[in-house]
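Notes follow once the structure below has been shown.
Just one protein chain is left out here, and the rest sit where they should.
Coming up: chain A.
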Amino acid sequence: MKYNIKSCIPIFFVFIISACNNETKKLPILGQREPIEKIVNGKTVVDTIYQTIPNFSFMNQDSIIINNDSLSKSIYVADFFFTSCPSICPIMSKNMLSIYNKFKGNEEVKFLSHTIDPKHDTIPVLKKYATKLGVSSKQWHFLLGDKDTVYQLAKTGYMSFTAEDNKAPGGITHSGYFLLIDKEKRIRGAYDGTDETQVKQLMEDMDVLLNEYKTKN
């Protein structure tokens, strides 16, 4: 009997720790925020408006239009890349692929890779890239859009950095961030897509974020 009680102790601990985690862990909301006053039931309350990803409409590798509405039921990870990029993109694609493999088949999770070289990365090129990478267009969209629009979206929407630079390998310099976006289009995390530990963190955070929606419903 004694033996039984002792063996239970670690299990109790696991329970306690996991219980704590579930209740307390929530991801921060990143980006600009602005307080607004509104009247609810005759009382003035202060509410916060968070930065959201502006509406966009781009074509994916199957020539299907992807916009904010088509992503309303899922959280997603976004990044910026180009297919002929010799610097950080392959390692980013590799890391994104490992995230994709973890969440494969989960319809609540999507992936968006915006090309920042629309001149070269036409729909057929993106299609070939996706096929060779071995990913399904239902979950991972490679998006083609007008260059200025994409650069602007990167800068103001995702707070990510892209610019043309003839000195950089491939002609474009950009940051290698993976951005985690929730169903309300708010930025919930930014991770260095070339760093394996941060990518692991992202995978954990995605579970946390998915859990937020589960507990809400």
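To be clear about the criterion, a contact is a pair of C-beta atoms (placed from the backbone, for glycine too) under 8 Å apart; a residue touches a chain by one contact, two chains touch by 3 or more; residues count from 1.
In this section, contacts and distances are computed from a predicted model.
Asker: Looking at what's absent rather than what's present, what does UniProt name the missing chain, "Aspartyl/glutamyl-tRNA(Asn/Gln) amidotransferase subunit C", "Apulose-4-phosphate transketolase subunit B", "2-oxoglutarate ferredoxin oxidoreductase subunit delta" or "Cytochrome c"?
Answerer: So, among "Aspartyl/glutamyl-tRNA(Asn/Gln) amidotransferase subunit C", "Apulose-4-phosphate transketolase subunit B", "2-oxoglutarate ferredoxin oxidoreductase subunit delta" or "Cytochrome c", the name matching the hidden chain's UniProt entry is "Cytochrome c".
Asker: For the chain left off this view, which of A:56, A:76, A:129 or A:142 is in contact with it?
Answerer: Of all options in A:56, A:76, A:129 or A:142, contact with the hidden chain holds for A:129.
Asker: Out of A:88, A:153 or A:209, which touches the unshown chain?
Answerer: Final answer for the missing-chain contact: A:88.
Asker: In the full complex, which residues of chain A touch the absent chain?
Answerer: 83-84, 86-88, 90-91, 93-94, 97, 128-129, 132-134, 169-170
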